[in-house]
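What you see is the complex with one protein chain gone and the rest in place.
Letters A and B name the chains as they come in the text, with residue numbers starting at 1 for each one.
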Amino acid sequence: MAYIELNKVSFTYPGGAVPAVRNLSLKVEKGSFTLLFGASGSGKSTLLRMLKKEIQPNGVLAGDIMIDGKPAEIAKSEKIGFVFQDPENQVVADTVLHELVFGLENIGLPTSEMRNRVAEMVHFFGAEPLLHRKVEELSGGKKQQMNLASVLLMQPDILLLDEPTAQLDPVSAREFTNMLVRLNEEFGMTIIVAEHRLEDFVAAADKVVMMEKGQAVYDGCPEDSVEWLWDSGRRAYIPSLPSFFKSVDGEGQIPLNVRDARKWLQQCQITSGKEKIGGTSKDPGGKESVLRAENIHFGYGKDADFVLKGLDFSLEKGSFYALLGGNGSGKSTFLKIAAGIYKPYKGKVLLNGKRMKGLNNRESAGKIGYLPQNPKLFFLHDTVGKELDETAKQWGRKPAEGEPILERLGISHLRDSHPYDLSGGEIQKAALACILLRSPDILLLDEPTKGLDAISKERLAGILQELREEGKMIVMATHDVEFAARHAVKCGMMFQGIITSEAEPKEFFQGNFFYTTMIQKLFRQVPEYGAVTLEEAVKCFGIK
Amino acid sequence: MLRNKVAASTLLIMAVILLLIVSAWRAEHYILLSFGVMAAGILFLLARFENRKMEVGELVLIAVIAAIASVGRIPFASIPGAQPTTFVIIVTGLVFGAEAGFMVGGVAALASNMVLGQGPWTPWQMAAWGLIGLVSGLLRNRSFMQNKWGRAVYGIIWGFLFGFIMNLWGLFSLGGGGNTLTMDAVVAYFGASLLFDTFHSIANVVFLLVFGDQFIKTLSRFKRKYGLLE
């Protein structure tokens, strides 16, 4: 018998028309690493929660769930650890030490035992200097590590993680992933991770399970999963390297990382394909500058260090600009300056040649739309429709003008929904609809692809391209290099409060070593074939 | 659990009796007595809170609302006298009942003083805001509380009553041990805070009239969502 075994499990939420999990059977071996993936709303979270009795949702459950040969209801709580998606919400204490010992206090351990465990754990995480810090001062990545540590201190045998890296930047996500791999390899911990993409964990997993509409549609080893996704038409989920491999009908083992992919490529002959690389430039170029920032200085608070230190920026007509850069480089801050939310201490922002300083909030809001990283904070009213109607009222539009926008974004059916009941992609579109109703010329998007699954990302890209063709200019701050490489017209790198380099995506990513796409990393060894995106690589090369 | 409960109640009853005896013996210590009664009341409610069966969600909910009540002043920095703390506490009492109201008021006061700096006013502030939540919860099923205007009047009363309770600690230090205060002094002392209290009342009324229903609706939604139906 397997360590964790689900036998024909179904689960329906109260009032739910269809089951969230349907007739699902699953076996997980002790000490294995399982990746549970699928689009948002496919039932991954529900499935994970059913394995931990303390947080089992209310509803009707059918079928058996056995853990270590016993029903899940009688499993000891500290034996199963659970890490949630949002690093912020799981935290209950104001200092790191308090947070770490919270679970230990709950199971009534004596202080001496707590001290031993904390000492060990802090050593494992290399977190001594953080122990007495305020939780507020930690970055999102560090917070999530602290949450993991707090769970690990209870010495669980099984670790369940619900999209643990969805809210993290790529560097922190990688760090977190490596930590999980270590836990699995060195300590033999049984790990199940739910994720909406394959990339981060596919190389580490022993087993991949894909969920769709509450059912496990695939259950097998990671290498075969790519093959299966490809054949069953779910290609959007395949990471770019294996996707390239499949696109050119590669032979042999499917490469899941750059090392393996390069090995494979070395054995192949690269030939020129149908199109020339870098043939068409997306940038119309040489157009007039609409939004212009000159020598911007800005810091939070009087005595704080400057976040922006003499930044210059220019957005031309018809552009789609992607602002890349590490955490704390000032991307989000600059977007807020450009949106007129903050006023720079020094320097000026010019909109159509006029200084932004002269505009009040309402006037700048009419020209510039800002979509925040967290669209939930956008909504003041309890339905999408009401929000749209109020926006119409505020901006002197007819309420009927909202309908075509909703229709165009494909969310007409959500008019009466509470914004918080929508999925990540839907709420983003709902906010976008309200922004578009004001008909601004410029859209500023902060991390628009964060937390979106592959399908929602594709749809967003489609919408943005359409809007650009209608003449709207777009600036987005993002960590998502693949998205920027595929869709942006121009990319800029932010570092320490200024834009250090700026170019068209192709040129931009070819110049980078770390901060670049997987395809570019693969082709770096053959500079004459400097492809950056998957599409480009597929179009331009033949591989024999 | 039960032993704790019995011990706590006995201790409390004894404390109150002791206070009454002392005050009968030394009648001039009426302010000291009022302080004692207040402390005993707070202790009683805390003991009840400790020993009751409680959902984890309820605890988190109280903490969230208390935190919001204590930062609620920030957006109104540019409007003198306006702060929604009292409003938030009243609405909490109305939706979640007396105990939750009391805890939100008391914890909001204690926690924000832990952040901003404690002073001799801390216990009074805890008592005043705690009482607002408590009374709102006790009165929530009365007919005048179902109606917007009834609630508005209630808000006015609390604006002044809050000032009255907060003045007590000043009076305590003024009157201290001796009984040297005349009625005039008391009136003047309270008069001095009248302007501030009026602002407080106005803010309460405006918030209750314009946002009362909306907030009650929001909180009721979460009451269901957290599974906190009595």
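Assume a residue touches a chain if its C-beta (ideal position, glycine included) is under 8 Å from a C-beta of that chain, and two chains touch if they have at least 3 such contacts.
One rule holds for everything that comes next: contacts and distances are computed from a predicted model.
Trainee: One chain of this complex is missing from the view, so tell me which of "Energy-coupling factor transporter transmembrane protein EcfT", "Imidazole glycerol phosphate synthase subunit HisH", "Peptidoglycan glycosyltransferase MrdB" or "Spore germination protein" is its UniProt name.
Mentor: UniProt lists the chain left out of the view as "Energy-coupling factor transporter transmembrane protein EcfT".
Trainee: Using the touch definition from the top, which of A:203, A:268 or A:341 touches the missing chain?
Mentor: A:341
Trainee: I'm checking contacts with the chain that's been left out. Which of A:111, A:352, A:500 or A:525 qualifies?
Mentor: Reading the full complex, the residue touching the unseen chain is A:111.
Trainee: Considering the entire assembly, which residues of subunit B contact the chain that has been omitted?
Mentor: 46, 49-50, 54, 56-57, 59-68, 70-72, 74-79, 82, 84, 88, 103, 107-108, 110-112, 114-115, 117-120, 170, 173-174, 176-182, 184-185, 188-189, 206-207, 210-211, 214-215, 218-219, 222, 225-226
Trainee: Determine and list the subunit A residues touching the chain excluded from the picture.
Mentor: Subunit A touches the chain not shown through residues 52, 54-55, 77-78, 81-82, 84-86, 88-95, 97-98, 101-111, 114, 134-136, 147, 150-151, 154, 336, 339-342, 360-362, 364-366, 368-370, 372, 374, 376-380, 391, 394, 420, 434.
Note that only the chains that are shown with their structure count from here on.
Trainee: How far is the middle of subunit A from the middle of subunit B, if each middle is the mean of its Cα atoms, in Å?
Mentor: Centres of subunit A and subunit B (C-alpha means) sit 44 Å apart.
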